[in-house]
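This is the structure I have questions about; it appears just below.
Omission of a single protein chain aside, the complex is shown with its protein chains in their original locations.
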Amino acid sequence: MAEPAGRGPELDPQLRKALEAILLVVEEPVAASTLAQVLEVATDEVEAALRALRAEYVDDGRGFVLREVAGGWRLYTDPGAAAYVERFVVHGRSGRLSQAALETLAIVAYKQPITRTQVSEIRGVDADGAIRSLLARGLVEEVGREASPGQPVLYGTTGLFLESMGLADLGQLAPLPDSTSRPLPPEPPPGGYKAARRRLDAPAPGGGDGPDGADDVT
Amino acid sequence: MAEPAGRGPELDPQLRKALEAILLVVEEPVAASTLAQVLEVATDEVEAALRALRAEYVDDGRGFVLREVAGGWRLYTDPGAAAYVERFVVHGRSGRLSQAALETLAIVAYKQPITRTQVSEIRGVDADGAIRSLLARGLVEEVGREASPGQPVLYGTTGLFLESMGLADLGQLAPLPDSTSRPLPPEPPPGGYKAARRRLDAPAPGGGDGPDGADDVT
Partner (left out) sequence: MASSYHVAVGSFEGPFDLLLQLIARHKLDIYEVALAQITDDYLTVVAEMGQLNLEVATDFLVVAATLLELKAARLLPDEDEPELDELTLEARDLLYARLLDYRTFKQAGQALGDRLRALAGYVPRAVPLEPHLARLRPPVKLPVTPAGLAEVAARVLAAGPEPGVDLSHLQPVWMTVEEAAVVVVEGLVRAGGRATFDQLTAGCRHRVELVACFLALLELYRLAQVDVEQRENFDTLTVTTAEGADPTRGDWAQAAFAALQSSTDADRGRSRVTAGG
């Protein structure tokens, strides 16, 4: 994918200058097609130039890199300089996510669109706090409403999620391990469930003629 | 001022990488002395490197330039690419608000005047980016400073905000929906079991609390 060092031929200086200037002001990854439109150049050409530029930055050992994520291109600091950059970026972009938030993020990412209740069912506990946190961080968003009673909100992941994960699109998410392919383990019932049930079903032993005092209770 | 083309000798690759990474993320011009401190390099050396970098960008015809303004250094788009950048800004995404920015705007609107920290506390994540974006779009502005240690800036909404919402003044903001539509808090436990529990915990069952004692419970 990355072009070899040879930078000259396909990188028109004017195109490079325009691309670099625009990349400096984008606030989210910008699609090659958008750049092509603004620059009135074929998308192919823009893409080729972006790839050449990406390779050039790497070859030159620059402090910034050009990445293609979330369906677009954007400038990032080179991780090699992270130690210095941290001093100037007061707040980490999303801090550290709690385990609850990560679980919830995974469920939303792989099952989207999904309702809050469905997330809670998988987690076994309420997911409100975690979803709220992910909403606030811009990693998930409301994507619609389910056509069912109460019309619960459906959630999905955002472009920022893809960007943070370094993914071009959701198709690049690592496949989930298939847990259902394994057979269920045995649950040895030494006593036998049927036997247990039968005892429950058996008529009450003795004392069946409890006094009618029961009425007083309620 | 600008060094001649000769770029090699005085620009240590590691120093250049660190400087470029930092320059990519700083929002305000950053002083050479600050960079020197963080990088643990003499200020002279940093200044020389910055000047060399500035010259390098010019020589290479990059789309960005390094300028020394207001006692610091910052990256700017190259004026030679202004036409493209302007077209991108005008035709770019028409200032759609992110969910994070919208939530922050709602908080500022209903809780103004409010500090950045207070907004962050309510949202549970850092609000700097969202406030910056709202400031840049003219929807919120600084309205004063809190009379507390550090005198943090207080933010409020702008006239443009009212105009965008079609409101004459803040008094026309829709009242907050009643919070009772949220899940009810848990009900108190049924009367009696606490008392009963105490009896269970009581040391010796005196034997006297037979059926007659039970009547007291209800």
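Labels for the chains are A and B, by order of writing; each one numbers its residues from 1.
In this section, a residue touches a chain if its C-beta (ideal position, glycine included) is under 8 Å from a C-beta of that chain, and two chains touch if they have at least 3 such contacts.
Just so it is clear, the model here is predicted, and its values are computed rather than measured.
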Response to the item:
Touch assignment to the omitted chain, from A:A49, A:V85, A:V140 or A:L154, lands on A:V85
Response to the item:
Touching the hidden chain, out of B:L66, B:L139 or B:L154, is B:L139
Worksheet item: Among B:L66, B:A109 or B:L154, which one is in touch with the chain left out?
Response: B:A109
Fill in: Where the missing chain touches chain A, by residue
23-27, 64-65, 67, 74-80, 82, 85, 89, 92-94, 97-107, 109-110, 121-126, 128-130, 132-133, 136, 163-166, 174, 176-177, 179-180, 182-214, 216-218
Fill in: Missing-chain contacts mapped onto chain B
21, 24-27, 76-77, 85-86, 89-90, 92, 94-97, 102-103, 105-107, 109-111, 121-125, 129, 132, 135-139, 160, 164-167, 172-177, 179, 182, 185-194, 196-197, 199-200, 205, 207-211, 213-215, 217-218
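Following the convention adopted for this analysis, only the chains that are shown with their structure count from here on.
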Discussion item. List the residues on chain A that touch chain B in their complex, please.
Written reply: 13, 16-27, 30, 34-35, 37-39, 61-64, 75-78, 80-82, 84-85, 87-91, 94-95, 132-133, 135-138, 141-142, 158, 217
